[in-house]
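The complex appears here without one of its protein chains, the remainder shown in place.
Note that the chains are named A, B, C, D and E in the order they appear, and that numbering of residues resets to 1 at the start of each chain.
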Amino acid sequence: MKKIEAIIKPFKLEEVKEGLAGLGISGMTVSEVKGFGRQKGHSEIYRGAEYTVDFVPKIKVEIVVEGSMVDKVIGVILAQAKTGQIGDGKVFVRPIENAYRIRTGEEGRKAI
Amino acid sequence: MKKIEAIIKPFKLEEVKEGLAGLGISGMTVSEVKGFGRQKGHSEIYRGAEYTVDFVPKIKVEIVVEGSMVDKVIGVILAQAKTGQIGDGKVFVRPIENAYRIRTGEEGRKAI
Amino acid sequence: MKKIEAIIKPFKLEEVKEGLAGLGISGMTVSEVKGFGRQKGHSEIYRGAEYTVDFVPKIKVEIVVEGSMVDKVIGVILAQAKTGQIGDGKVFVRPIENAYRIRTGEEGRKAI
Amino acid sequence: MKKILRKIPLLAVILLLFPLLAWGADETASIAGNAEAIKAVQSNADYVWTLVAAALVFFMQAGFAMVETGFTRAKNAVNILMKNLMDFAMGSIFYWAIGFGLMFGVTTTGWFGTSGFFLSDFSPGGDPWVLAFWMFQAVFAATAATIVSGAMAERTKFISYLIYSAVVSSLIYPIFGGWAWGGLFHGGGWLEKLGFIDFAGSTVVHSVGGWVALAGAIVLGPRIGKYTKDGKVRAIPGHNLPLAALGVFILWLGWFGFNPGSTTAANKDIAMIFVNTNLAAAAGCILAMVTSWLRFKKFDVGMSLNGALAGLVAITSPCASVTPLSSVIIGAIAGVIVVFAVLFFDMIKIDDPVGAISVHGVCGAWGTLSAGIFNIGGTSVKIIGVQLLGIGTAFAWAFTTAFVMFKLI
Amino acid sequence: MKKILRKIPLLAVILLLFPLLAWGADETASIAGNAEAIKAVQSNADYVWTLVAAALVFFMQAGFAMVETGFTRAKNAVNILMKNLMDFAMGSIFYWAIGFGLMFGVTTTGWFGTSGFFLSDFSPGGDPWVLAFWMFQAVFAATAATIVSGAMAERTKFISYLIYSAVVSSLIYPIFGGWAWGGLFHGGGWLEKLGFIDFAGSTVVHSVGGWVALAGAIVLGPRIGKYTKDGKVRAIPGHNLPLAALGVFILWLGWFGFNPGSTTAANKDIAMIFVNTNLAAAAGCILAMVTSWLRFKKFDVGMSLNGALAGLVAITSPCASVTPLSSVIIGAIAGVIVVFAVLFFDMIKIDDPVGAISVHGVCGAWGTLSAGIFNIGGTSVKIIGVQLLGIGTAFAWAFTTAFVMFKLI
Partner (left out) sequence: MKKILRKIPLLAVILLLFPLLAWGADETASIAGNAEAIKAVQSNADYVWTLVAAALVFFMQAGFAMVETGFTRAKNAVNILMKNLMDFAMGSIFYWAIGFGLMFGVTTTGWFGTSGFFLSDFSPGGDPWVLAFWMFQAVFAATAATIVSGAMAERTKFISYLIYSAVVSSLIYPIFGGWAWGGLFHGGGWLEKLGFIDFAGSTVVHSVGGWVALAGAIVLGPRIGKYTKDGKVRAIPGHNLPLAALGVFILWLGWFGFNPGSTTAANKDIAMIFVNTNLAAAAGCILAMVTSWLRFKKFDVGMSLNGALAGLVAITSPCASVTPLSSVIIGAIAGVIVVFAVLFFDMIKIDDPVGAISVHGVCGAWGTLSAGIFNIGGTSVKIIGVQLLGIGTAFAWAFTTAFVMFKLI
């Protein structure tokens, strides 16, 4: 089982979601994060003083799937989240040893 | 060392926390996430137009523990966070290679 | 490739960021979390009733780097985020199997 | 149309001054004509003042809405606002249809009026005073109604709240109001006949509202999570103190209409009422801050805000009949009372998210009593007695009827 | 300075009463002197009332700002506030420089005035009534201008908005205003000569603002994401309903200056206007709530708030010439209309984030019509006809000119 973690641009979430639904992905967890990378933040004026917001708002999407699905999922994300602009984000893949569904206690692949 | 990551219903946090304290778990990190899964969001009316909030607010709890504790911790979470309703959430287990305590620089098990 | 995850005190973020920039770290992802550990929260009075805020606001910094960089990065974080006070936070290291840059589809080390 | 209207006052004056204008031509202005004109001008001023005051009192609705929103949780903000909005809307309509008639209509018994429903006392072309007076009374009724929403916040079904506010503004408030104030118009209540002093309504408006709130809070029970299994009080902090503070400033402003406006006449009395109102509020605010600081070793904004309101509620009854110095004392005492009242109701597990019962119920009672004690014209056992009678009656009437009502809906 | 000023009124009175004072010494007060003094006092009262009302109407700017901020997305809050602030600032200056002269200046044609620019009608020492009158009219002009910002929210360039608000307050609003109200001062419009009834401006202020908003919304097109590819309406919920509710309360308060203040005289007429204004708002609020409930099986705060405003807009025109009962009916109907109007404009894909077109445009038209229908003095085909003519003219003028303007900038 793998966990796929994608850092994407906020307004791309809808498309990624729909793309994954297309693969029959039943669930995911999303959170708001601040990104720091090649894409630089913008500068603002506040009562005469300039200041730069160097973090860019991003969305982190976490999806746990069976090994077999990993490539499909990554493919979809790379396709859907892409604008071709700097700041599109990253996808990270990492191992998961086990998963449980709290409601039923089911374990492993049945849990996701 | 393992990291246990649980996605639970917000109002269950207190109970989970108390349960873990019972095991002598000294620490955890919590964050607000939005969940997408079997449990569907609800629909709202805003000035005549209907719209659906398809993400459900959830709480993510991250706990790093020694291998020996893993099962106990999972047991507690499965017990405490359960309502039997759809949307109870998931527990994921994953490996951690090392941990450090910033204050002291202590490494490994001593750090947690 | 490894992912380094640090839980630090919010006002230390600037220093950690600058430290990492010093190492030429091109990117990181930051999120607001609530910490629970040795450092206890404080108690407040609200219209006569006392209540304790037992979660302490923390910042989680996630950095994905090549194996070779890991120790340097950890060193910087331990140095920069340290106040010597309880609550300084933790650093966790975990394996990452692969990384992709959405913009280009580049894979592996080139992606980060 | 506007044009014509615009002219009317002129016309009025012209008619009144007719002799003069004529005189402009041939020296025949009359003393009597002038005297009439003078009365007309004064009465215009009375209208303006009464209605401006009514507008300020109306604005208190916004104050209550902000205080209640600020003192409760974000998730309930919309719900509370909706209630504050609707209780004013419902209140206006029901007080127009029923309440005003019961409160100020002609009465033989002294228990309730039986005329003037749907503003039937007004006929186009007739004396419009009833309209100005109704407007001022209507915003008072709505105030009594809206007080309750605070104590019942975060756990009332919306529909039941609608029913409730209709009942309060058409029955519970007007009937008691008639006992104390009916004589201001066509009515004549038994309580005022005994010489009950409640100038602007510490009891009639605030206590009544507060005791209804008490009944509501009891019937509804506390919010989930307010008290732990082992019976400890768990604070549920408000989510937006800036809004709450804004609300208190708005209420304070509104009180400058509430108290001085109760003269319903433009005269010099309003000066002392303004000063007393302001000093009592300031003293209440300071003492509540000090008390909470002595008690908790922390400065408690919530309490200080409640303290200002406590002072305002307390001075509402005596504002026209005590000296500024007495007002400071009355307000200060209210500021102390409110802190302990809040703690008391928490202790006996009556959950009042914004402290409405303590502020309006308890301090309203204190204010009414103080009107007897500090009366500029001197006090007496009889005066005090009547005040206590009024306070007691208000509690008995408002709490009982409201309790029954909440049980039913 | 202050000291001296403070004395002026005294001086005035002294002069006026000179005979009396003298008489204090040797019995020579004159009837004529008294008559003059009486007129002077009444006129002082007129000034006070007119200007207090103007202050209340000014405060509506805050109300609009809060409503629009609350009903839109957080990211646009600052932008919207900036617009609400600047349109009042620009409006004041341009209405002073140009608008007032076009609206109330001397006119031969009845189409627009040609004097009184830059308040040239006032000369130090001269009669200051023009200043009081200008102040009251200026806040009206600014209201018409600010209505538009709501419908154009979240997608207007700031510069173009500045230009737009200058044009509205110096041309579009004043010229139409002159047709209906010019005669209140030096002007004299063709519409008022026909007997068009629009006491406080359902058409002159609100419809005009609303139709300009309509033109703006059409030219700008909907916000991105408001309508899905497959043409479904996607709600873009407001981010801060507490602010929006506060805004509505502030507007409601402001209307107590807007309608009764339109007498620009301190007289008894204001009582009925107050009552009508309040009852219509309450009825509109309740009916909008009920309608949206019947329609969506949910209570919709946004709609209820719009309903209150709908009632206020509708009663603006008839407030001085219908009975309280009629006001309830007029408001109630407005409450129903506004719900369907909002749905209608959404359906035809005209994106109006705050519902300004439905509230001000549509309900303004309804209110103007109702002034004819429910007229206290009885109605007639002719009256209704003139009302309809006025409504139509307002639409034709405001929509066309605005459409052209938005195309150009």
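The rule is simple: a residue touches a chain if its C-beta (ideal position, glycine included) is under 8 Å from a C-beta of that chain, and two chains touch if they have at least 3 such contacts.
None of these values were measured; they are calculated from a predicted model.
Among the displayed chains, contact with the absent chain in the complete complex occurs for A, D, E.
Contact with the chain that does not appear here is found for just one residue of D:171, D:235 or D:275, D:275. Of the listed positions E:62, E:175 or E:191, the one in contact with the omitted chain in the full complex is E:62.
Residue D:263 is the one among D:263, D:291 or D:401 that touches the chain missing from this view. Touching the missing chain, out of E:143, E:170, E:240 or E:401, is residue E:240. For chain E, the list of residues touching the undisplayed chain reads 1-3, 5-6, 8-10, 12-13, 17, 20, 23, 27, 29-31, 33-34, 37-38, 41, 43-45, 47-48, 51-52, 54-55, 58-59, 61-62, 65-66, 69, 77-78, 81-82, 84-86, 88-93, 96, 118-119, 122, 124, 128-129, 131-132, 134-135, 138, 158, 240, 243.
In the full complex, the hidden chain is touched by chain A at residues 44-51. The chain not displayed touches chain D at residues 31-32, 34-35, 38-39, 41-42, 45-46, 48-49, 52, 56, 181, 183-184, 192, 196-200, 241-242, 245-246, 248-250, 252-253, 256-257, 260, 262-272, 274-275, 278-279, 281-283, 285-286, 289, 299, 301, 304-305, 308, 320-321, 323-325, 328, 371, 376.
The definition used in the following text is that only the chains that are shown with their structure count from here on.
A separation of 55 Å divides the Cα centre of chain C from that of chain D.
Inter-chain spacing, taken between the CA centroids of chain D and chain E, is 30 Å. For chain A, residues that reach two or more other chains under the stated contact definition are 31, 94-95. In chain E, no residue touches at least two other chains. In terms of which chains touch, the assembly is arranged in some other way, matching none of the line, ring, star or all-to-all patterns. Of all possible chain pairs, those that touch are A-B, A-C, B-C, B-E, C-D, D-E.
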